[in-house]
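For this depiction, one protein chain was excluded, whereas all remaining protein chains were kept in their positions.
== chain A ==
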Amino acid sequence: MPIIHIDNKPYEVKEGKNLLEACLSLGLNLPYFCWHPALGAVGACRQCAVKVFKDEEDKKGRIIMSCMEPVKDQLRLSVDDTDARNFREHVIGWLMTNHPHDCAVCDEGGSCHLQDMTVMTGHSYRDYHFTKRTYNNQYLGPFLNHEMNRCIQCYRCVRFYKDFAGGKDLDVFAAHNHVYFGRQEEGTLESEFSGNLAEICPTGVFTDKTLKQHYTRKWDLTSAASVCQGCGLGCNILAGERYGAVRQITNRFNGAVNGYFLCDRGRYGYEFVNSGQRIKTPMVHHGPADKANGIPVLQHVHQRMKPGKTIGIGSPRASLESNAVLKELVGEENFYLGVSSADHDLVSLSLKILEQGPVRSASLQEAAAADVVLILGEDVTNTAPMLALSVRQAVRRIPVEDVINHIHMPAWQDAAVREAVQDSKGPLYILNVQETKLDELAKGAYHTAPDNIARIGFGVSHLLSSKMPEVKGMSEQGKAIAEEIAGVLKAAKNPLIIAGYGGGSEAIIKAAANVSWALRDLGIDAMLTYTVPECNSVGLEMLGGHRLDSAVDRALNNEVDTAIILENDLYRRLNQHRAEKFFGKVKDVILLDHLYNPTAEKATIILPAGTFAESDGTLVNNEGRAQRFFQVFAPDSAVQESWRWLLQIADINGHATLSGLQHLDDVVSHIAHAYKKFEGIDKLAPHADFRIAGQKVPREPHRFSGRTAMQANVNVSEPRPPQDPDTALSFTMEGYRGEPPSSMIPFFWAPGWNSVQSVNKFQVETGGPLHDGNPGKRLIEPHANGQTPFYTEVPEPFLPLKEHLLLVPLYHIFGSEELSVHTPGIAERIPAPYIMLHSEDAKRLQVTAGYLLHFTDNGHQYTLPVIINDTLQEGVAGIPVGLPGMQISEAPQLIKV
């Protein structure tokens, strides 16, 4: 490793880095703007100047931009040199000549990189006395606020939005000192990753619009480490609360999962926590003859839980703890998985393949490093958005490696590398029912029915390994596609196969498994990613239980008196008519949930459950990574974690194994002991009795304000702050001020670094893992020496049936998820319900775009407006899943028109 001398002190640094990265990794404070660990360096801002000396004798030196200079052995530089410092101070001075005088009304203030860097350079006096340049702002949609006056022209926004995330509608306009970062015309930013601009922008040009609705400075937030509830990827987030409402979600760096970025659903989908629809108090529905009024709600629950006739229905959006406690409370034979049968089939199959097969599930960061990507039947941008961002990086890997090897350009030389790469892309193949946003990057994108996608997948696996079944009767085109893909995969080093719930087809999942296993047989280190629908789908499936359908059947046989439903809306899991029948037969429905929903209408007892922000728990993501999320704030109502309600019920029932358990640690270690699969989840985060220097870790920064005034309107005597018996975090600002263990970092802050850029100080090296490792633990590891159980049943080719359409599910990043739609900004972007047809089908059915199509399914009438999309195959119709107002919950299925 090279040794460099910084201010005459020798340091050992990593090869292949630039000097800025080296300095920051060593913990030195060197100001910068345009460089970003995920985006590389372009040398646009001239802020990170240092002085480099030729040798020991050289006293004069020369000023260079540290982000553009590679590390060299025996290099001598000075960060503290007076010339370099003056230079940096002057650069800030120039950047500030046009900066508006509006920190007080700027949402970035207090977490502003520009403020931090200004203070760091020591620029404190404005000696420019002329006029300031101004800009008009644009409306950029419900997520971001635009204030161009604050811009310092670092180009980070377009580099992220266009180059990194593949957005098309943000660019830089005009010339010289008039450059303008915005859209060609006003309008909503189209990228699913636009929210990251708020964190990428070093100043307040792009700020979080949902935060502005209830604006709070970063130092006033009570924050905790949490895990996103928006999809199955389990991105790490920080949630901040003030005055009893969640105010903001920011990215929590996890080098193995989401890195520096989040999707817009994850960032903005939090507002259901503050919704007016929240259930805040327990409710009991009394019959007129019921004289039990006045007794505690848990007594009511106790009275209605009849042994043998009580069932529990778990939830993929509830924590592992809540589901496990419910399972134990009602007994294994009475526990049902609250997921639709389609989701259950797909997730359990994916889980089985990952658990028993020899191929490893890829983390998001591993996916970003794949050299070939094959996506089978999945619109990743909508079903698992951050995976799409990883795929975008993976596509660049081969061309970037070429550049590094051939023109010897380091990877961090972003502009030069992009110039050399131009439009060349690594191989990405997409097979999906309709076009997707990633198609533009693909070497081949083919659109056909799910069964045909699976057939091509099977065809590829047969070409890779003759052990796989041959696909008979493949079309010429199908054969050609399969051959092309198989050829590319054979030459790959670590290809990634992506499939999942989005295709709605078990055959596709099996085909993906076959392809990856065949590659593995060839000695290629293939990776497999299955997307799953919800944040704890995998955890629930690993826990295991009976199908929801059998619960309905049991109820229809009058064998169920009481159903305990955990954080679930059964109307989203069953079709409406079957759900009605179920509720008609069950006498008592006990619901633990946080929002009123159609299931709550049917409940006889409602217990207010905590959302992710009011709960501690564990989730298992699609990779099989168990991650802990922490309670952000203590609610002032009866709201508590579902598992706590269930433990209290168990206590009052005198349950044999559960009574006596009280706190998170008790529950987690109970689960870890009871299930071999979940071994180690008790070590995901430090226990509640963990202390650093005898102190807990505070959720509030040391500048937290208003402690003695926040509740003074209620009572001038301050109440005792809420206690947290479950974790080693405290709800106050008192506690250990240093760096907490990586799994429980409540906010990123370091002296002099108030903005999100302070994450550098928590990493081993810039862009590297957090100091004591990336949080989370993989529960699923591939079965390296296991027999590969190839799937042999190739589906029949899809042939359009007369007067029938095959409904295939289409997912939307905004709308398909149950909770995020409560955010007004997201609600604004939900598409209206529709049915998508091929133009030939539309002609045949005599409809055009906008017309209403009537069809029946199981004897029930549905009506939906038509959208035409010719990338669909004939005979296939797409319907959006999960949108509010969509009543069909089952796809794919064949319907009669």
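As a convention for this text, a contact is a pair of C-beta atoms (placed from the backbone, for glycine too) under 8 Å apart; a residue touches a chain by one contact, two chains touch by 3 or more; residues count from 1.
In this section, contacts and distances are computed from a predicted model.
Enquirer: Out of "NADH-quinone oxidoreductase subunit I", "Dihydroorotase", "Glutamate ABC transporter permease" or "RNA polymerase sigma-70 factor (ECF subfamily)", which one is the UniProt protein name for the chain not included here?
Expert: Answer from the record: the omitted chain is "NADH-quinone oxidoreductase subunit I".
Enquirer: Just name the one of A:Thr708, A:Gln723, A:Thr848 or A:Thr863 that touches the chain not displayed here.
Expert: A:Thr708
Enquirer: Considering the whole complex, which of A:Thr131, A:Asn557 or A:Gln846 touches the chain not shown?
Expert: With A:Thr131, A:Asn557 or A:Gln846 as choices, the missing chain is touched by A:Thr131.
Enquirer: So one chain is hidden, and I want to know which residue out of A:Trp94, A:Tyr139, A:Phe173 or A:Tyr851 touches that hidden chain in the complete assembly.
Expert: A:Phe173
Enquirer: Hey, which of A:Arg62, A:Lys212 or A:Lys306 is the one touching the hidden chain?
Expert: A:Lys212
Enquirer: Could you tell which one of A:Lys9, A:His101 or A:Lys676 touches the chain left off the display?
Expert: A:His101
Enquirer: Please give every residue of chain A in contact with the chain that is not shown.
Expert: 100-105, 109-110, 130-137, 147, 149-150, 173-176, 178, 180, 212, 214-217, 219-220, 243, 703-710, 712-713, 715-717
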